[in-house]
Structure formats: structure tokens, C-alpha cells
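Worksheet: the structure to be examined is printed underneath.
Of the protein chains in this complex, one is absent; all others appear in place.
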Amino acid sequence: MDLDFTAAENAFRAEARAWLDAHVPAVPLPSLETAEGFAAHREWERTLSADRWSVVSWAEEYGGRDASLLEWLIFEEEYYAAGAPGRVSQNGISLLAPTLFEHGSREQCSRVLPPMARGEVIWAQAWSEPEAGSDLAALRSTAERTDGGWLLSGQKTWSSRAAFADRAFGLFRSHPEADRPHRGLTYLMFPLDADGVTVRPVGRLDGKPAFAELFLDRVFVPDEDVIGEPGQGWKVAMSTAGNERGLTLRSPGRFLAAAARLTALWRTGADPSDTALRDRVADAVIGARAHQLFTFAGASRIADGGAIGAESSLNKVFWSELDIALHETALDLLGPYGELADEAGEAPAHGSWAEGHTFSLAGPIYAGTNEIQRDIIAERLLGLPKGRR
Amino acid sequence: MDLDFTAAENAFRAEARAWLDAHVPAVPLPSLETAEGFAAHREWERTLSADRWSVVSWAEEYGGRDASLLEWLIFEEEYYAAGAPGRVSQNGISLLAPTLFEHGSREQCSRVLPPMARGEVIWAQAWSEPEAGSDLAALRSTAERTDGGWLLSGQKTWSSRAAFADRAFGLFRSHPEADRPHRGLTYLMFPLDADGVTVRPVGRLDGKPAFAELFLDRVFVPDEDVIGEPGQGWKVAMSTAGNERGLTLRSPGRFLAAAARLTALWRTGADPSDTALRDRVADAVIGARAHQLFTFAGASRIADGGAIGAESSLNKVFWSELDIALHETALDLLGPYGELADEAGEAPAHGSWAEGHTFSLAGPIYAGTNEIQRDIIAERLLGLPKGRR
Amino acid sequence: MRFLPDDAQRDFARSLDAMLGAQDTPSAIRAWAAGDQGPGRALWARIADAGVLALAVPERHDGLGPLPVELAVAFTELGRHAVPGPLVETAAAAALLTALDDRPAAAERLPAVAAGKTAVSLCPLSPATPYALDADAADAVLVVEGDTVRLAASAGPVQRSADPARRLARPRGGTVLAQGPGVAAAAARAAELASLLTAAQSLGLGRALLERTVAYVRQRTQFGVPVGSFQAVKHRLADTLVALEFAEPLLHAAALGLADGAPSAGRDVAAAKVTAGEAACRAARTALQLHGAVGYTEELDLSLWIRKARPLRDAWGTPAACRARVLAGDG
Partner (left out) sequence: MRFLPDDAQRDFARSLDAMLGAQDTPSAIRAWAAGDQGPGRALWARIADAGVLALAVPERHDGLGPLPVELAVAFTELGRHAVPGPLVETAAAAALLTALDDRPAAAERLPAVAAGKTAVSLCPLSPATPYALDADAADAVLVVEGDTVRLAASAGPVQRSADPARRLARPRGGTVLAQGPGVAAAAARAAELASLLTAAQSLGLGRALLERTVAYVRQRTQFGVPVGSFQAVKHRLADTLVALEFAEPLLHAAALGLADGAPSAGRDVAAAKVTAGEAACRAARTALQLHGAVGYTEELDLSLWIRKARPLRDAWGTPAACRARVLAGDG
């Protein structure tokens, strides 16, 4: 058992740190969830990509560095420690790309991945529908067979970043005659500027259009944009949900950096004898460290050939609660300035605490609500009966 | 809306306070859950009763003072503020007596209540069985019809104080042919020293025999000791569960006194700048006050002719959590002495914090687990669907 | 003792609730956030017509008050409907002006406050409270510093709050309205009333959040059953109700304490404030989680309620300050 990095890993860290030192914008970019900020973040993806830092874990042919999972974790630590911008390509990189690696054709990978790595094509996810949030098997949007492709119709909601993105991916009901609700779905990619697509931005709690609703009316998608077999979309989508993704959806680097910022805030601004606040700062520091170490253990298990299945549910519950507690502590430390919206002129740290808090509040909801994660933990890890809940 | 006491109520309070000042033992009695302590507490009941303070809310003919609910609350405040002993007759007074008032015959009341008021007969409850804890409708112990009475057989568990008590009351399956599990039960009273009764004391967490298991083998009970109609025991038991009992199972006076002791402990022993502890002490003080005021509101509703139905579940959840938090705060304030068992020579406050903590831990379990109380709140007060849970 | 709202208080609450329910408060809130106070001031006029603001003004200045209990009842309804504007501050300013016993200053403004024609912002300026709520929308801004009350000259630039309907400004300049040893005591009494009424708003806000969430989970189905049939959902809502139900009697007792000038009133107000504020925050978190993604959008009117909870929890007494006050030895 050890926590030692190899010389190569340390060199990788040093290289990443030096590059970030030289390139991270001195003034934070405008919020990712605004048109102006989206453009600035897209530009940042280009900068990252130019030196092959946008997708370090990918193969070199697609723009990556063939980095190991551990190197990816190192990169993330350095990335967030440097205060680098949020990743506008996150949905494509962490949700679509792993699916393509596992189920996409070589042609699809070559066509889709490099522009994604360069930030030229920004991907939005199109999973949820008004009646299918947690219960994804209840999807109703359809893919109707047509000559050389499919016609998509229906409504998708909570499509993150779709207000400004270029393309989207999601599941559609292609075989309505299938005997069970999660069968008969097909995984497809489609352009957001195609005929028949209407994108309606939806503001999140702080008013930023972080989502959109998509209305699809017989949107043509050629066969080449189906991932995996038609009708097997559920399997395709789920096969990549459980392994590395469970570890990497929110990287430890993010919380370590946030905890370090919180500690700095506490050291400079707080009454050190206020033990109530001190305990909460300590818990954030401990939680971020625990998350990092839990992830290292998971990465070691994967390196051993093991899998991260239902354990990713432990991770989801932990970091989502940590993130909220950490940000609520920050707001309390900020006193009257904790109330300010991120765009307020007097908002501390350029409003990033406010934006971080808003973002954290969604953590227990997206990527499988924490209620569902706890069901999974109880049933799959503890072996409790499934029951009707 | 007011919180004013009448002149008569203030006079009642003054009289109670004066009597308690003169009579409460200077040194706490030994633990109620030991043979020696049980005897001492029985003696204390006699002292209370001699001046008609043991059952203030009962009619004078049974040993009470015809006190109103509000006067009872006043008495309880004074009682606990004076640091008076725990009530060994609690089960009889708060569970059996209200049932007798509502469903008992006049003869039963006259026969049972005065010795209960004098502490001459101490009652234990005999509700639970090994397979019927939360699910009381699953009771299996039987009452078999015989000449002039019933023969009780079966096993009862968690019979509080039965190790030293004189008599017990509980539900028995008398009509096994009944169509639903909570029908066909009969409410009976029986002596713990009768032929066929075996009492096996069971130690609680701190080792004190606070419960017993009862093994019953054809124990004869005459018809005169059936309360209400045979076969109607469930109704009889439930009819008194929801109203005043929901308000008075744990009186506000108890928590007000405990919060005052906690505050005194904090003022004398703690670092006032330790805000983490300060906040918890404040929460205990606030919680005790909230519980008192909530009870005053409930008493006002009852005085208006209203009922406390499912609202008693709010009360149960609240005070049981308050009680644990309050005692855990005390143990933390006590530092290394918080670990000591109540009989340890160096245990602070004669071990009453340790005993109080142990007692508090049972709060979320007895009298309907808090899980069940939350189901009741959700279904009956919020109107959520019953569901299979 | 009859520790329940009497029939008149209940009827008052019900009629306010009905009146506010018939208005389009979400639109008024959104307009207010955007700097258009027209619909909010129209609502304000109706609230004044219902007698709410007169409760804060003594009879000698054309009011009906001061009646802290009725104010608490009324502000619970204002919170339930998330009414925007410096209502708490106006009521507290009325208390301040009354307590200053500066007849001309009071006579000049209080009748207009009672009539709903004057909105006043009030700010006890300190590092912990640098902002005056909705100062840009108020007809007058009072600033308390030590033993001085100033009538500010201007609101200063507005900062947006996480609650879009709260507009925060640093009032500037102005003239001294009152000065002397009585000011601090008068300001403390006004702050206690502000704290009480903020607690009342929190309670009403929390109740509205709970009610709407219950309604939502009863009709929303996932996995073929109503979301509200899941035990985890039921228990979370039950705990939210427990928190609110035990905040209410604290609020009412604090209001009675202020009405009676009880020595423990300051502690009672602090207890009510922290409890109601935390209960509303819990209700907001519950509402957000159980509405899922839809609760996280500003389109949903409920988001206006959700975002109010935290700022109200901290306004006029943070939880830490309130807990310290509860244990403070003096009155």
C-alpha cells in the first residue's frame, strides 16, 4: 500500500503545472453559463488543446496524451489548484467520449473526437424528458426509421449547456414494440442547428441559461450517427456509467482546490476562536482529502483490473454533500457578502463562491438523484431487498 | 393569543413549588432501575400521594386535585425544576389510567386507581412481543375463555419496569377467528406474581434491569380485569393514544429543567468562546422552550374542544431528538468525565447525565419508532399516499 | 392562557392570504428584481389597505399599533407570498421613529407609512450589515450608526442578492435626524421588531415551500408511482414539517413578549429568528431536491421562494448571533 507517484508522474505534474502557470487567465473568465462566457471558455478549450491538455487521457491520435487515470487525476489537481476555467466541453468529454471509445466505430471516433478535443464542437446531453427524470426508462421521444437514417421527434429537457452548444446526444425510442420500457431505445447524436430542432434556453436558480429545452420535430439523423446497435441504446448508455465515470464525474482536484480556497478565506477573514466555523472548515478540508484518497483507492482497484460498479454511488452521495457543505460554509464565512449574487460588483472572489454555491445545489439532483444512489448502495452494496421503496 | 396564567394557576404553582422545596430529597435517590432505587421511588410516590401531588390531574375521589391540563404542565415544570425524582408510577398513570377513565367501569376505577395513586401498586406495560414490536397488530399471546375469566399465555417483551412492578396490562389475542389482525384482541390487567407468570429481568444498555420479559402460561384473569369489551382491545388501546397522551408522554418540564442544567454546566465549565458548544447549548435551550410552547398551543387546542391526533407524532419526533442532542451536548461539555457510567464514583452530578443519556437513546424507539411517526406525519398531516413504504 | 391566534387574528391572516393569492405576486417579484417597482408598490398599497402597515404605527400617528402579534401574523402571510420590498424595514422604521419620540419627524412620516404611501429602508450600519434593503426603491432611507440616525441622501449603487428580489445598497450622505443616548435603545427595539418580522416571513415562506412541494410530489410520478409515495420523500417532508411546526410557537411567544415589553423578549425573538430561519432553509432544500431539476430553474415560480430562504435566515440576526443572544445573560 502506498501513495507514491513515479518519477514520470511527477514529471507530468510538473509539466502540467508549468503550462498552467503560463496560460491560466489572470482574471477569471465570465460565467460559463452566459453567451459571452461560453465563447471565452470555448476559446480556452482551443488553448488547452493546442498543447494537448484538453483531453489528456485520450489516445494521441484524438488529441490526447494517453495519460493514465492517475495522471488524469494529477492533471485535475493541478488544473483546479491553478484556478483554471470551468470546462465547457465537460459533457462531451466525460459522457459521450467514453461511450464512443467503447461502442463507437473507428470512423465515428475519428470524426467526432478531434473537434471535441479542440473545442470546435461543444456537445450537450439530451437525456431527460418532462416525464422521465430519475425514471429514464420512461423516455417517450421517438426515432422513426427512414431512408438512410432516423427521424427524431419529441421533447428533451434539462439539456445542460444546450443553449449555446453545437450538437447533442441522447436516447430515443426506436422500437416501440419492445417488451420492456428500457428496451427499444437507440443512442443517437444530432446537430442542434438542424431543421426541426428548437432550442429554448432555461435559466437555472441564478438566472443563467445553463440548460435548454429541446423540441424535435422529425429531425433527420443519418445512420452514421447511431452509436452501437439500434435498439440497444440503454445498454450502450449504461455500460460506461458505472466504471471510471463514477470516479471521475467530479474530480478530487475540484474539491481540494475549493477546500484550499475555503481555508484561505477562513485564515484571512474569520475569528480563529469561532470553533463552530472552524469545525466546518476542517470538515471541508477532511472531506476533500477523503474524496481524493477514496478516488486513489478506486483508481488502484481499476489498475488491478477491478471495476467500480455501485461504489460510484458512494462517491456521488459523498461529493455532492461535501460540495454543498463547503460552499455553505464559505457563504457563512463571508458574512453579509455571502448573500451577493455572482454578478454583483462587490461579490467576493469575482462571484465564484456564489456561482459555486448555486452549482453545488444541483449536485444531489443530477447524474442520478441521491435518493436513487442510496437505493443502489443499499441494494447492491449492502444486499438489502429491492422492495417497492 | 396570550401566555398568561390565571391567579389560581399562579397560586397552584406557588403551592407546588413550596411543597417540592420542602419535600424533594436533598440527595438524589438511587437509580429507579435498581431494586433499591425502585423501593425508594415507590416510597417517594407515597410521599407525593400523601399530599395529593402524585396524580394532580385526576379526580379528587381517586387521589387527585382535578387539575387542568395546564395545571398539570405547571406542576411538571415545578417538579423537574426542583430536581424531584423520576416517576416509578409513570406507566400506570400515563398509559393505563387514561384508558380506565375512558373505557373502565366505575368499579375498576375505584379499585385500581387509588392504589396506583399511592404507589402501592406499580404497573408495568405488556405490549410488545418478540415478533410484534412496531407491528403491534402481529401480537400472538392469547387470552383463552374460561369460566369467569380468561387464561393468558404467551410471551411479552420490553415490559418496562416489570422486573420490580406489581401488575401489568396489555393486549391479548382472544378471538383468533377475527378477520383482520388488529381485531380480536382484548385489553387485560394481570398480577405479575400470579401462578403461571415468569418474570425475567433484562438489562438495558447501562446494565440496569429496566425491562423484563414475561412468560405467561395459562394465567387466570377474572372478567373484572378486562377493560372495555372483549375483542375490542385494539380500539380501547388506541383511543387514548392520540389525544392528551401525545402531549404529555414527556412533559415540557422535563426538558426545560434539563436545558437549565445544561446551561448551568456550560456557564460554569465551558470556554465561552467555544461557539461550537455554545450553539449546541443554545439549540437545547431553544428546543426545550419550543417544546413547552408547542405543548401550550396543543393544550389550548384541547381546551377549545379540539383534538391532538397525528400531531402527537410531531411532538414525539421533536422531543426524542431534542433529548438525545441535549444529553450528547452535556457529555461533550463534561470532557473526559462524560464517558463515566452513572455509578462511577467520579461521575458528575451523581451520574444523572450518564443515566439521562442512556434513557434518551431509547426515545426514538419506544412509543412508536420515529420511523413510524414520520410515516404518520407524512400520511395523515401532509396527505401523502400510504404506499408500501 | 389561550396560546393560539384568536378568531380575529385567524381571519386577518386568512383574508391577507386570500388577497395576496389573488394577485400575481411572481410577476411583481420578477418586476421588482428587474428594477420596476410598479407592481410591487401596487401590492404594497393593497397590503396597507388591509391595515398591515398601520399595525406598526401608533394611533396618534393614524395607525392601529404597535401590535407585534398582529404584525407577526401578517408578516407570516407576506412571507408565504414572498412579497417583495422593504416591508420589514418600514415596520421597523416606524418603531424607530415612534421610539425616538421626535414628534415632528414621526408626524411627518408615520401617517404616510400607515397609509402605504411611504416605503422606508432601514440599516444599522456596521461591518456585519453594510447594506440597506431596497434602498433604491424606498421613499426614505434611515441609517443608524451608534447614537445617530441619518436620513440618507441617496441609495448608492445596487448589489444583486442571491434572492433577485432583494436589492442591496450602501446608502450615502444625508442629514442627521436624531442623535443622543436614546437612539441606540430605540434602534435596538426597532431591530428586535425587524428580527421578529423576518422570522415571521421565514415561517410563511417555509410553509409555502412545504405545501407546494407536497402538492408536487403527490402528482409527479416516476417509476409508475407518485414520488410522494417513497418513504425517503415522505420522511424528508415530515422532518420539514416538524421544523416549521416548532418554529411557529416560538414566533408567537416572541411577538407576545415584544407586545408586553417582557424582559426576555430579546432572547425569545432570537430563538424564533434562528429557528424559523433554519426551518425555512430546510424547506427550501427539501423543495429543491424533491422538485428535482425543475426546482433548479428560475422559470418555476417556486424558485423565487427557494432563493429567499437563505438571505432571510441571515437578515436581522444571523443564526450565530441569535444563538449567542439566547444565552446572553441580560434580558
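Order of writing sets the labels: A, B and C. Residues in every chain begin at 1.
Just so it is clear, contacts are C-beta pairs under 8 Å (C-beta built on N, C-alpha and C of every residue); 3 or more make two chains touch, one makes a residue touch a chain.
Computed from a predicted structure; not experimentally measured.
Per the definition of touch given earlier, which of A:Val56, A:Leu70 or A:Ala212 contacts the omitted chain?
Within the whole complex, the residue contacting the unshown chain is A:Leu70.
Sort through B:Ser54, B:Ser128, B:Gln232 or B:Ser352 and give me the one touching the missing partner chain.
Checking each option in B:Ser54, B:Ser128, B:Gln232 or B:Ser352, the one touching the absent chain turns out to be B:Ser128.
Kindly note down the residues of chain B that lie in touch with the hidden chain.
Against the missing chain, chain B presents residues 128, 131, 133-135, 138, 157-158, 202-207, 211, 274, 276, 331-332, 335-336, 338-341, 343-347, 354, 357-358, 361-362, 364-366, 369-371, 374, 388-389.
Could you pull out which residues of chain A are in touch with the chain that's been left out?
1-6, 9, 70, 263, 266, 275, 278-279, 281-283, 285-287, 289-291, 293-294, 296-297, 299-301, 303-304, 311, 314, 317-318, 371, 373-375, 377-379, 381-389
Spell out, residue by residue, where the missing chain touches chain C.
These residues touch the chain not displayed: 230-232, 235.
Following the convention adopted for this analysis, only the chains that are shown with their structure count from here on.
Could you name the chain whose CA centroid falls nearest to the centroid of all protein CA atoms?
Given all protein C-alpha atoms shown, the central chain works out to be C.
In whole angstrom, how far does the Cα centroid of chain B sit from the Cα centroid of chain C?
Those two chain centres are 40 Å apart.
Any idea how many Å lie between the Cα centroids of chain A and chain B?
Each chain reduced to its C-alpha mean, chain A and chain B end up 53 Å apart.
Which positions in chain C touch two or more other chains at once?
Chain C, residues with two or more chain partners: 225, 229-231, 233, 320.
Two-or-more-chain contact residues of chain B, please, as numbers and ranges.
Residues 275, 278-279, 387-389 of chain B each touch two or more of the other chains.
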